[in-house]
Structure formats: structure tokens, C-alpha cells
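Shown here: the complex without one of its protein chains, the others still in place.
Here is subunit A:
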Amino acid sequence: MTKSELIAHIAERNPHLYQRDVERIVSTIFDEIAAALSRGDRVELRGFGAFSVKKRDARLGRNPRTGESVDVSEKCVPYFKTGKQLRDLLNADSE
């Protein structure tokens, strides 16, 4: 499913809304999550999961093709931990 398919599904379930507004709603949600992470905040959506930012220390990397060492500077990476309810939903059929 892509973002536009997600928008289409939501629009289908809400015939009283303009497609344009559904697009803004979906974009706002992801933009807000991204903005929060950029500030270093955590986003916790109970049942679904939590987004957080993890710091990766600077390290000495290697160009796998040439074997040459390169400095990799410290950076932050977004991380998502699946919520319990969603984890259970993913494995619902096998139990």
C-alpha cells in the first residue's frame, strides 16, 4: 500500500470529506511525526508503536569496494518499535 492508496481508502470510508482534505489529514500526521523526531521527541501511539531517535556514535567505516577507511560522523537515526497490539495482529493467524 502506498500513501496515495492509503488516502484513497480513507476517502472511501469518508464520502463526506473532500479528497483534498483527506490528503491534508494524512500528510499532517506524517509531517507531525517527522517534525517531532527532528526535535528529538518521541512519538508514542499505543497499540500501534513508538517512533524514537537513536544516536549512532562516530565510527571508522570502510568502503567495501576499495577497502579504504572513511570517517563516519556521529548521526541520529529514527527507530520504530512495534506496539504490542500490532505485533499480536501480525501473528494472529499462526496462534
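Here is the rule we go by: a contact is a pair of C-beta atoms (placed from the backbone, for glycine too) under 8 Å apart; a residue touches a chain by one contact, two chains touch by 3 or more; residues count from 1.
Rule of thumb we're sticking to: contacts and distances are computed from a predicted model.
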Per UniProt record, name of the chain withheld from view ["Putative membrane protein", "NADH-quinone oxidoreductase", "Protein kinase" or "Integration host factor subunit alpha"]: "Integration host factor subunit alpha"
Footprint of the hidden chain on subunit A, which residues? 1-3, 6, 9-10, 13-14, 17, 21, 24-26, 28-30, 32-34, 36-49, 51, 53, 75-80, 82, 86-87, 89-92, 94
